[in-house]
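To start, I am sharing the structure in question, which I have written as structure tokens.
== subunit A ==
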Amino acid sequence: MSLPNQADQGITFDTFMEGVWRQNPVFVMMLGMCPTLAVTVSAVNALSMGVATLFVLVSSSLLISLIRNLVPKEVRIATFIVIIATFVTLTDYLIQAVSLTLYEALGAFIQLIVVNCIILGRAEAHASKNPPLKAVINALGMGTGFTIGLFALGATREIFGAGKLFGMTLFGDQFQPWVVMVLPPGGFFVLAAWLLLFSLLRSKSATEGGHAHD
Partner candidate 1 sequence: MTESLSQIFISTLLTNNFVLAMFLGLCPFLGVSGRLSTAFPMGVATMFVMLVASLCAYGLNMLLGYFHLEFLRLISYIVVIASCVQLVEMVMKKYSPALFRALGIYLPLITTNCAVLGVALFQTAREYDFSQSMAFSFGGGAGFTLALVLMASLRERLQLANVPTLVQGTALTLILAGLLSLTFMGFAGLGSLE
Partner candidate 2 sequence: MRLPFFHRAATFEHGIHPVYHKETGSLPIKRLPFAPRLIVPLSQHIGKAAVCCVSVGEEVRRGQVIATADGFVSLPVHAPATGVVEAIGVMLAANGKMVDSITIRVYEADSQEVQVRAPLDIESLDKKELLAAIQQTGIAGLGGATFPAHVKLSVPPETVIDTLVVNGAECEPFLTCDHRIMVERTQDLLRGIRYAMKASGAPRAIIGVEDNKPDAIAAIQALLPADGTITVQALETKYPQGAEDTIIYALLGREIPAGSRPAAIGVLMNNVMTLAYLGRLLPAGEGMIERVLTVAGPGVEKPGNYIVPIGTPLRFLLEQVGARGSAKEIILGGPMMGMTISSLDVPVTKGTSGVLAFGAEKLEQEARRTYACIKCGECLSVCPKFLNPSQLGLLAAKREYAEMAELYNLDRCFECGCCSYVCPSHIPLVQQFRIAKAVNREKASA
């Protein structure tokens, strides 16, 4: 989580893309694993969880960035956690108001966003050191990266585990779902498979001499 202090740099496209690709919280940083695996049994759940996290991430980053100069070092983390918990509670009620079905599918994992390391990590490493706009853009990137990661997992698990995507049947009635995919072992396996895919791609591009980003 010890990212370089970017306070003295301007806002670039990379401020956003960092979280989407290079520091993707799911596939690269392995952060926020609990919700990553628990709620990704379907694409809808995964996407909702991603968006909820994105919301908390962005709003808490904004608030933290706004009051960053007021908060004394000693109570920094405590303050951050209180702020994050506030926005999580907020999200919790919003989701209940929107759809109780979704709320029950996500269960306690909405509230567990509080202890998602990405959020506290972003607050500590970025938002508390950067102006609001930059903090928000960076948080948006991270949140988007997280959402993409969750969606990739959720979609894979739903397609294999139920033969559906967003509840729509993909392969006809006769498709045999791979139930294990929506069970806990499947969560571990699918995430491991994505990680393997990522590291395979990375090792491929490394052997082809391409460190294009650097």
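With respect to how the candidates were assembled, all candidates are chains of the complex that A comes from, given by their letters.
Operating definition for what follows: contacts are C-beta pairs under 8 Å (C-beta built on N, C-alpha and C of every residue); 3 or more make two chains touch, one makes a residue touch a chain; residues count from 1.
Quick caveat: nothing in here was measured; it's all calculated off a predicted structure.
Peer 1: If you apply the contact cut-off given up top, which option from 1 or 2 ends up touching subunit A in the complex?
Peer 2: So the chain touching subunit A in this assembly is 1.
Peer 1: Mind listing the subunit A positions that touch candidate 1 in their complex?
Peer 2: 30-31, 33-38, 78, 81-82, 85-86, 88-89, 92-93, 107-108, 111-112, 114-117, 120, 180, 183-189, 191-192, 195-196, 199-200, 203
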